[in-house]
Structures are given as structure tokens and as C-alpha cells.
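As C-alpha cells, the structure follows; a few thoughts come after it.
For this view, one protein chain was removed and the others were kept in their places.
Going in written order, the chains are labelled A, B and C, and every chain counts its residues from 1.
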Amino acid sequence: MHVTVWNEYVHEQQEERPRELYPDGMHATISADLREHGYDVTTATLDEPEHGLTEEMLEETDVLVWWGHRKHDAVSDDVVERVKSHILDGMGFIPLHSSHESKIFKALMGTTCELSWREADERERIWILEPGHQIAEGLDQQIVLEETEMYGERFDIPEPDTLVMVSWFEGGEVFRSGCCYRRGSGKIFYFRPGHETCPIFHNDEVMRVIRNAIDWAAPVDGPDVQFEAVEPPLESLDE
Amino acid sequence: MHVTVWNEYVHEQQEERPRELYPDGMHATISADLREHGYDVTTATLDEPEHGLTEEMLEETDVLVWWGHRKHDAVSDDVVERVKSHILDGMGFIPLHSSHESKIFKALMGTTCELSWREADERERIWILEPGHQIAEGLDQQIVLEETEMYGERFDIPEPDTLVMVSWFEGGEVFRSGCCYRRGSGKIFYFRPGHETCPIFHNDEVMRVIRNAIDWAAPVDGPDVQFEAVEPPLESLDE
Amino acid sequence: MHVTVWNEYVHEQQEERPRELYPDGMHATISADLREHGYDVTTATLDEPEHGLTEEMLEETDVLVWWGHRKHDAVSDDVVERVKSHILDGMGFIPLHSSHESKIFKALMGTTCELSWREADERERIWILEPGHQIAEGLDQQIVLEETEMYGERFDIPEPDTLVMVSWFEGGEVFRSGCCYRRGSGKIFYFRPGHETCPIFHNDEVMRVIRNAIDWAAPVDGPDVQFEAVEPPLESLDE
Partner (left out) sequence: MHVTVWNEYVHEQQEERPRELYPDGMHATISADLREHGYDVTTATLDEPEHGLTEEMLEETDVLVWWGHRKHDAVSDDVVERVKSHILDGMGFIPLHSSHESKIFKALMGTTCELSWREADERERIWILEPGHQIAEGLDQQIVLEETEMYGERFDIPEPDTLVMVSWFEGGEVFRSGCCYRRGSGKIFYFRPGHETCPIFHNDEVMRVIRNAIDWAAPVDGPDVQFEAVEPPLESLDE
């Protein structure tokens, strides 16, 4: 299983609190955890040529984890098309937190993916709705994050194929925090936590969800689908 | 559109607070609102012969609204079978609140329909997830109930065909409060509010949801489905 | 209910068989049927300024019916964005047949929307899977088209929110022919029939489906959704 962790890597270089939490970037923290648990991991960031997402790189990637926020527009349309094509061909995709507004997530969903929000370091309770889902493996009924940014409904997404988690926020909102989608041959899991000024990716349960999601989203060696004229017909049309 | 409102009608006869709120029973309060809005309504209660749900009665019912709690087991299995058969044949069904554990809802869902709860008169915010759904007509983004019983996830139901509402509770829980299902030719909308010691059915927005759900669940005059041996085949098998 | 019927209107002007079947274009035939059944209808075609889909026009449209095939690429990206925005805001959308590859349908689905096909004038049986769905009103269990183009699976779409119809083809294929989606506040029904060299839109049952779909996709006056920072919090964060 080869995982690529992509990070915009802007906040951690420009702001104090994110740098303290993630001195080498969120991608480094996430990757370290994954490697510890036996995954083969590469990282890529916005500033690399082709944002580090070359055709060769994607060809070798089973699951792509994505964190973006301030620089969504700086991701080139060509790279977005390339990533989308790989996802539809079977690569798993795990957009985190503010990646709900990334070009690639919006292109896959077909909606605005907008939401309400509040930065007030309030408490979040992520409730697991589907205890029998692969992504719930090893979890308790809820994950509590003592201080985080709020995301609230209406979250403008297509209804998830499976809704695994819903968050409760201290200030009064709810949010669909763990959403599974199948698009083309690829599997997508949007996971809400990940605000850059909170130690979210140092939380064991959050990382457990990410690892479970990677396992769930791994490509399947299914039928080689042809989109073409079928001639002659499978069944005779002679009669 | 003919609506039947069924009520167990026990709390309102035996306990003070429910009697104050609903002197003639919750079914009377709900029916009065529906009639005011132009619906043709009949009521039925547990103590009537066949619980008021005779074959003739159901034959004339387009949508059945249901409230039960303490006496789920007192509903006869024959009546449950009869109601289920009418739902599968196209009658709409709106189980309210504690009806999540009614025999009829459990028989339609195939799961335990259990949940967590707390009676502490806490605040509930019912968030509308799907603003374009027929059941959201005329609503605001949330319905706030200042004092109500809490219901919390895990709610052991099949994933809804459409999840229209999720509730936030002051004490920390979330709950899938407005759930659409299609079973057989019938449409079902489970709606959470309705605790007997709170004036829930005197709330205009709650009643608006119930009326919207009745409109949504109205029977459709679709194909007359046959379950039988198809002989001779539609297409020749001669070749 | 105001319906706009959009047609590429190329085949009927350039090829003999389509012109015979639809001398004034498919949009004229479809519109005539809708008007007969009491709908208020406007038509629009590719060659009009802004393809006939101005902001004013879309503002007044409840449901947009769409037929395109050869000239998908000639539809301007600006108009596609405008149409998409209206759909997400609640306008119904009914893409027909070869519109599966229109820019607007692909943008809403997020997938390639590709499929297999064969032009051999073979028999199609459209089976109604959901007899209780509004779009099945007044239909029989199947619609038989004696001669049509074949579309076969794999159809690269997101799994429909509700799958209402599946087609059987004489040559051996199946196809998801009637697919409901909810995107933003809008409702979408993809309907397969409509090949330009067959008298599909002269078929009463096909037109019944289109009218049912229009009724189903009509906009709802739901909550006015805000995507914004929520300050101050609904609940106090003081504790």
C-alpha cells in the first residue's frame, strides 16, 4: 500500500501556531504516523514542480491524502484533472478539513461544498453513526476534540453513499464529518478534523480514522471497463 | 388526501402533564391542525376494537401518522401485519418520536431501532440538511425546541434513503431526526420530536414538518406489480 | 410551473431521418406535448445568443429539460456555470439521452458519464424498479421501445440517490435508464430514451415519464441557506 500525503504547506511556514504544532508541516506529522504503522509513504507539496503530483507519482499511489486551505486557487487545473483522472481510475482519496473547498473535491462532488464555520476553539464531539463500518474499526462511540474550529450545516455536498460520522459542536451546530463516496472506480472519504492551529494530527483517534480510511479506500483490481461501441451485439439480433 | 392519526393515548389519560398539554390526546391536537390546513382526518387509538385500524379504515387511508410509547406490546400482531401490508402497498407512514420502538416501525426497518436517551428538558436544534427536499418547504435552517427529551446516536436504523434532518442536543448528542425511507410502494418518514411532557405538537414548525411529510408520503398510482411466473417469456427463447 | 426545453437542434437540421421525425426540432415536439398538458413552456437552442439561456430566462425557469449530442463542446463554459448555479439553487434539471455527456451533466456528476453503445435499432424494455416513486405515476411495469439505440453498463455515474428504471436490450446489455439525484437544492433526473433517428418523443409513455419527472423536480421553497461565519455562537461558549 503506497500512500501519498499532499499538503499545501503554507500556514506552517507563515504563521506561528501552525509552525509550533507542525514544524516540518502537517504532511510530515501525518506521514510519520503512517510510516510507524507500516505504510509506504511519500509526501508532496504545492511548491514542488507540478505540485509534486506528476503522472509517475500518481501512477504509484494507492491512496492520496490531501490538505489545502489558503491556496486552493494556486493548484493548477492540469494537476487537478490528472488527480481526478487517477481517482476515477481507482486511486483512493482522503480530503481533510478545509480541503472541502479544494478544486479537486469540488470537481468530484459537482456542488459548491460550502458550509458555515467559526474559529472559537470550541469543543467537538464526532459521533460514529455506523459502528460496523471499516472506518470505525478500533474506535469508541465518539471522538472528543477539546478545541477546534467549527464547521456547520448546511454542508453543500451530494448525500454521502455512507455517512459514517456526524459532529456536535459546543456552539450549537452539527456537521457531516465522515462521508464516504464512490466515484468512478475510486473511493473517497471526506474527514472534517484538521484545523491548522490545533494539534489535531497529534490525536491518536484522528490518526486511527485516517489509517482506517486509507485501508477502506485502497484500489480494487476489478473489471477493466470499456466505454465503446459494442459490435457485433453479444446476442444475435437476427430474428 | 385522507390522513389517519393513530395514538396509543395512554400518557394523556394517566399523567398530569401530558393531560394538561393534550386534554383530548395528542391525536386530537395533531388532527385539529391538519383539519385547519384542509386535510381530511380520522383518528384511531389503542383501545378501540382492532385499535381502530380495520381493513376498511386502512383501505381509505392515504397516510398514517403514528404515536406510541408505553404500550407498543399491546398492539396486536395481526394489526401490525395489516398496517405493514398497506404501507408496502403504498400507504404513507409517519412514525413520531417514541414510535421508533413500535412493532410496526421495527418490522419495516429490520433492525432494533434502539437509541440513547435522557429526560432533562434540554434544548434541541433540528438542522435541515437538505434544503431542496419537499419536507423542508417553508422551514428555516433550524427548528429550536427549548425543552425536550434527548435522543442520541447510535440510532440502530438502516441508513435512510434520504437524511433530511439531524438534531443537536444541549447535553452533547446528535441524532438523525428526519429520515426518509421507501419500502415496497410506500414512503416512510420518521420524525423525532414529540415527547409527551413538552408542548411539541403545539409548535408551528413541528406541525409544518408533519404536514410536509404527509404531502411527500402520499401514495402514487404507479404500476400494478405482479409477482408471478412469467410464461411464456416476453422474448422468444427458440434460437 | 415554467419549463424551458433546451435543444442542441443540429441533427434535425442536417440529417434526413431526424428532420422527418422532428421537422421543427425535438424541442418543438416535446414542448407541444407539455403545453397540451398544461405546462408553461419556453424553448431555447444552441444557436441563440447565450444559447437562449440568459440569466433572466433561467431566473424564470422551474425545470430545464436538455437534449444535446454532437455539439456538447460548443456550449460555452459561462453558460454551463450559469445553468449549474441555477440547478444548485433549486431549478430542476432533466437531461435526456445523449446529454449524459453534456458539459453540464458531467460537471454536476463529477465523473466521466461514459458508457457503451450500439446503433442497431434493437428492442429496449425499460423496467420500473420503484413502483411507488412519483416518476412512476400512471406507468405500466415496463415501457417497450421496439427500435432504439443501445446504451450499456458500465455507465460511469455516481450511484443514483434513487434508481427508478433499468433497461434491458435485445443485444444483451442492461442500463440504468432513470436516475434521480439531488445536488445543492436542485433535483436532477437523467432519462435515457431519446435517440434522434427513432420516434421516441412521439411515444406517450416516454412523454409521461418526462412530465412526471418535471413535477418531481419542481423547486421547493426551503430554508434560505447561509454559508458564512456564525458569530456570535448560537450557544454561549462561556463556561
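A few remarks follow.
What we mean here is this: a contact is a pair of C-beta atoms (placed from the backbone, for glycine too) under 8 Å apart; a residue touches a chain by one contact, two chains touch by 3 or more.
Here the structure is a predicted model, which means the values were calculated and not measured.
In the complete assembly, the contact with the undisplayed chain comes from C:172, out of C:172, C:199 or C:233. Across the entire complex, the residue among C:1, C:28 or C:129 in touch with the chain not shown is C:129.
Residue-level contact of chain A with the missing chain is found at 90, 123, 125, 128, 130-134, 136-141, 161-162, 170, 182, 184-187, 219-226, 234-235.
For chain C, the residues touching the chain absent from view are 125, 127-131, 141, 152-155, 159, 162-163, 166-169, 172-174, 176, 236, 239. In the full complex, chain B contacts the hidden chain through residues 88, 107-112, 114-120, 122, 150, 152, 154, 156, 158-159, 161, 170-173, 181-184, 223, 225-231, 233-235, 237.
Assume only the chains that are shown with their structure count from here on.
Mean C-alpha position of chain B lies 33 Å from that of chain C. Note on chain placement: the centre of chain A and the centre of chain B lie 36 Å apart, centres being C-alpha means. In chain A, the residues that touch at least two other chains are 152, 154, 159, 172-173.
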